[in-house]
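All protein chains but one are shown at their positions in the complex.
Up next, chain A:
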Amino acid sequence: MTDRRRINGPAGTTIPPVFEDEDIKHDSKVVKGRSRAPDAVRRMFLKTGVTPSASGSAYLEYESSAKSGVSGLKLSCTVHGPRSLPRSSPFSPHIVLSTHVKYAPFATKQRRSYLRDPSERDLGTHLETALRGAIIADRWPKSGVDIIISVIEGDQDRASSNIQGDETWDMMNVLSGCITVASAALADAGIDCVDTVAGGVAALVQNAGEDSTPTIVVDPIPSEHEKILGACCIAYLPTRDEVTNLWFKGDLSASAMDLYTKLVENGILASTSANRVLVASLNETLA
């Protein structure tokens, strides 16, 4: 049943444009490779106070890579609250976080619908875990706060075709951005936190052929690498040296223990870089 409260368009299904094969080959026949050092994250832009009517808000943009057609991540976050919970809800001794992550319909290669899909809910729960460790929750009993993130543009290569299943890796990058931007918006809203939490991603990639030795890079862009074996998204509190959320995906053997620790270490490295930007941006608003 179609949603009658929106304008749904024609009854027949529409097809996203299919491009001619030769053009695609022409555009992305070579995996360009990474233009940054393995331990360098992309530059980012963070600004708080983009939505004046919200309690707190922030906007985060990742630099798009040099290749055209690859979009940088663009996120906008608003925080509403803390405010009292509705009467019907049960007593809560601490603040109730509710997180919403929503892709704009024009954010990704495929047009997104207006209803939240499972991956967006998944991102929401990961974000909630990451932030819960940072907020001093028992300062606000019986109250709730809404954290809403709109993904204005996802991290996707428009030119490359869909063979690699990039979406799962893209979600990691989106989540790390979400954590950083939500942390900035929480600070803008004046909600007490033990520290500013920031997200970072590290990945184990294979750049040349099946047999080459995999390397670990931070802040991976899937289209820059031939194959991603595993990735790890970390939410990290630098002054406390605590990890509030860890999300690993991939296919690695269980015996390679130091590989996992290295991935986490590099994730923390990426997260501290993001944290520097975050702190600098928050200091700027104070000045």
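FYI, contacts are C-beta pairs under 8 Å (C-beta built on N, C-alpha and C of every residue); 3 or more make two chains touch, one makes a residue touch a chain; residues count from 1.
Everything that follows uses one rule, which is that contacts and distances are computed from a predicted model.
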Chain excluded from display, named as in UniProt, from "Ribosomal RNA-processing protein 43", "Trafficking protein particle complex subunit", "LisH/CRA/RING-U-box domains-containing protein" or "Mitochondrial import inner membrane translocase subunit": "Ribosomal RNA-processing protein 43"
Options A:Gly33, A:Pro105 or A:Pro141, residue touching the unrepresented chain: A:Pro105
Positions on chain A contacted by the hidden chain, ascending: 3, 5-20, 23-24, 26-27, 50-54, 57, 59, 64, 69-71, 76, 78-80, 100, 102, 104-109, 111, 114, 116, 146, 148, 150, 152-154, 156, 158-159
